[in-house]
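Complex shown without one protein chain; remaining protein chains in place.
Our next item is chain A:
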Amino acid sequence: MSRSTPLRGVHESLGATLTDFAGWQMPLRYGSESAEHNAVRTAAGLFDLSHMGEIFVVGAQAGEALDRALVGHLSVLAPGRARYTMIVNETGGILDDLIVYRLDEDQYMVVANASNYALVARELADRVRGYDARVTDRSDEYALVAVQGPRSAEILTALTDADLDDLKYYAIVPGVVAGTPALIARTGYTGEDGFELFVLNEHAVPLWNALAEAGKDAGLVPAGLSARDTLRLEAGMPLYGNELSAAITPFDAGLGRVVRFDKPGDFVGKAALERAAENGTRRRLVGLVARGRRVPRHGYPVTREGAVVGEVTSGAPSQSLGRPIAMAYVDEGALEKGSLAVDIRGSQEPVDVVDLPFYRRSK
């Protein structure tokens, strides 16, 4: 039985195509996903991300406890700031990728993926034992609405008393948005400027409606998971279940920078990750751009002279590049030699390897 967010009725009244995602009924698209994608690149999009998990870690030693539980150095994070980080198992495999917000000296909010937050909450509770820190999974109480795109600041400014000019990228501030108390974060998953608004469930519908109304003239449109996926892919951002899994370390994913060996003390997975850092990786996560028009998709083999040298993790037609793009794990040796193709249902379609991200917003 799939779960619904507090905004399901709104999505239905907007004529959304709903899809099951990690056990949630979520809007896939409202009309044309390409139009939604382009709106976020040029104006703004409104997203329901209430399926995400919000786990609070509170206590005098909350920071030290998170240093022990996660790969990042969270105790040095300034209040009001956020970090992209990961939780790994003892063998260094990624259990989830996370954004951790430090709300106050003794209060953190860990935002986890829908498919993983129950596991993350259990692991955190287990790992903070012995510290003065308490873990509370408040995912069922919180809705998450995101406004993303170059005009999102202008839209949100009209509805809030919070000073958005002072709110930096990867920062968070409590405020009131359209009469609703919210945690206002300048984070996102689209490659654009934007905000994520954490509110209690009962405030989700009025908040959504106020944002939709306030953004109408600026070109704000509701945007579904299909657009979210192509936006994050263009921005070179990994998706758990595609690029990231428990079989993959942060180093495999090219995200070794999130692992902070320089922080004091031990952390879960440290020994395994030190070995992974030392040994290097056999395969590397790269960007591919197809020369033709057929789309490399999740699970398709990457080939070189007919031999399989890798696998596509995500692929989609790119609005911004006008050609299909993909992320793939490819053998280091094959990358050096070049001339790669993707086996698209039996035919070898040539691709070029490019640096990630595919798309970077102009400042």
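Points worth noting:
Basically, a residue touches a chain if its C-beta (ideal position, glycine included) is under 8 Å from a C-beta of that chain, and two chains touch if they have at least 3 such contacts; residues count from 1.
As a convention for this text, contacts and distances are computed from a predicted model.
The protein name that UniProt records for the chain not on display, among "Secreted protein", "SusC/RagA family TonB-linked outer membrane protein", "Glycine cleavage system H protein" or "ATP-dependent DNA helicase RecQ", is "Glycine cleavage system H protein".
Contact with the chain not shown here comes from a single listed residue; of A:L7, A:V295 or A:M327, that residue is A:V295. Residue A:S226 is the one among A:S226, A:T249 or A:T303 that touches the chain not shown. Take chain A: the residues that touch the chain left off the picture are 17, 28-29, 32-34, 226, 229-230, 293-295, 297, 316-317, 345.
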